[in-house]
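The other protein chains are all here in position, but one chain of the complex has been omitted.
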Amino acid sequence: METETVHITPYRAHAWVLITLLALTFLTITVTWIDLSALTVLVAMLIASVKAYIVLTYFMHLKFESSLFRVFVIMVLAIYVLVILFTLSDYLFR
Amino acid sequence: MEHRDDIGAKLGMWVFIFTEILLFGGLFLVYAIMRSAYSTEFHQAAHHLNAFIGSINTVVLLLSSATVAMSITAVQKGNNKLAVILLFITLLCAAVFMVNKYFEWGHKIHIGLYPGSDLMLTLSHGQVMFFSLYFFMTGLHMFHLVVGGIILTIVMLKVQRGTINAGHYVLLENGGLYWHLVDLIWIFLFPLLYLIT
Partner (left out) sequence: MTEAKTHHPEPSYLVDTGKYKGLMAWLTSTDHKRIGLMYMYAMMIFFSVGGLLGILMRIELFYPGQQIYGPQVYNGLFTIHGIIMIFTVVIPGLAAVFGNFSMPIMIGAKDVAFPRLNLFSFYLYVLGAAIALSSQFMGNGPPDTGWTFYAPYSIQTHTNVVAAVFGAFVLGFSSILTGLNFIVTMHRMRAPGMTFFKMPLFPWSLYATAWIQVLATPIVGITLLMVIAERWLRIGFFDPSLGGDPVLYQHLFWIYSHPAVYIMILPAMGVITEIIPTFAQKRIFGYKAIAISSLAIALVGYFVWAHHMYTSGMSTTARWVFSLLTFLVAVPSAIKVFNWVATMYKGSISMRPPFLFALGFIFLFMIGGMTGLSLGALATNVHVHDTAYVVAHFHYIVFGGVGFAFFAAIYYWYPKMYGRMYNFKMANWSFVFLFTGFNLLYFPQFIIGIMGMPRRYFDYLPQFTLGQQLSFFGAILLAIGFIIMLITLFSKKGAKAPDNPWGGRTFEWRIPSPPPLENFEVMPEMGENEEPYDYK
């Protein structure tokens, strides 16, 4: 059984992450003022995904956990995306 | 006798987070289907939501997430006092979020806009779906926020008492993970509900 190596994230790193997230929030609000029609959702989801990635990696510490955790997260998200796609195989082709 | 396994505890917490992600995942799936069926009505209905309050709540939640993450650093460095302050700020943020939500929901319920109301039945199908999803999703999210708040309160008291300390803080980490999950879900809820006008 491997033991954990403690990784202490400095306060400043957390502060930078927070600033980045706030900036992305500002960005996602401002882009709605521009009319991108069909692309709006795509852009909004893209920014949200970047934010989620940052939260997962830094706040939720995935970067410093064993790779097993990352594999699991990717697996779960992949399965969920596939479920959506297969469901849409019904709704988009009715 | 009981052996301690911090990685195991964290693994358990992550697996629980996966179940939470899929719990909301079911709702996001409903959202995707309904949105593809009624995209224009969703746009119209979203105008009734207050994007300003939504934005404030986003900022508040992000801030609370950062303070939780910082509190772990504080405990690791042996500064329990600072950790308690940081956790207290988190709980304060949660309270602000709830107050905002109270006014947001309160206003809608006041004008008679809630699932099953008479006003709802006069709206178009797509708008009904939008508001039902709005109440169901934000309601479930709020429930998780309250649960997370309770967990963090317990954690905060333990930090204060010193049962969570630089040598043993997996409970704080797990409490934090749960809180970040609440934040994570809001990151997607916010643009999907408030920013599609």
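Chains here go by letter, A and B, matching the order in which they are written, and residues are numbered from 1 within each.
Methods note: a contact is a pair of C-beta atoms (placed from the backbone, for glycine too) under 8 Å apart; a residue touches a chain by one contact, two chains touch by 3 or more.
Note that this is a predicted model, so its numbers are computed, not measured.
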Could you tell which one of B:Thr19, B:Ser39 or B:Thr163 touches the chain left off the display?
-> B:Thr19
Answer key for B:Leu29, B:Leu82 or B:Val96 versus the chain not shown reads B:Leu29
Tell me, which residues in chain A touch the chain that this view leaves out?
-> 1, 68, 76, 79, 82-83, 86-87, 89-94
Contacts of chain B with the absent chain, listed as residue ranges | 5, 7-8, 11-12, 15-16, 18-20, 22-27, 29-30, 33-34, 37-38, 114-116, 120-121, 124-126, 128-129, 132-133, 135-136, 140
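By definition in this document, only the chains that are shown with their structure count from here on.
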Separation of mean Cα positions, chain B and chain A [Å, integer] = 15
Which residues of chain B touch chain A in the complex?
-> 5-7, 10-11, 14-15, 18, 21-22, 25, 29, 32-33, 36-37, 51, 55, 58-59, 62-63, 65-66, 68-70, 72-73, 76-77, 173, 176-177, 180, 183-184, 187-188, 190-192, 195-197
Across the complex, what residues on chain A touch chain B?
-> 1-2, 4, 6, 8-11, 14-15, 17-18, 21-22, 25, 28-29, 32, 40-41, 44-45, 47-48, 51-52, 55-56, 58-61, 65-66, 68-69, 72-73, 76, 80, 83-84, 87-88, 91-92
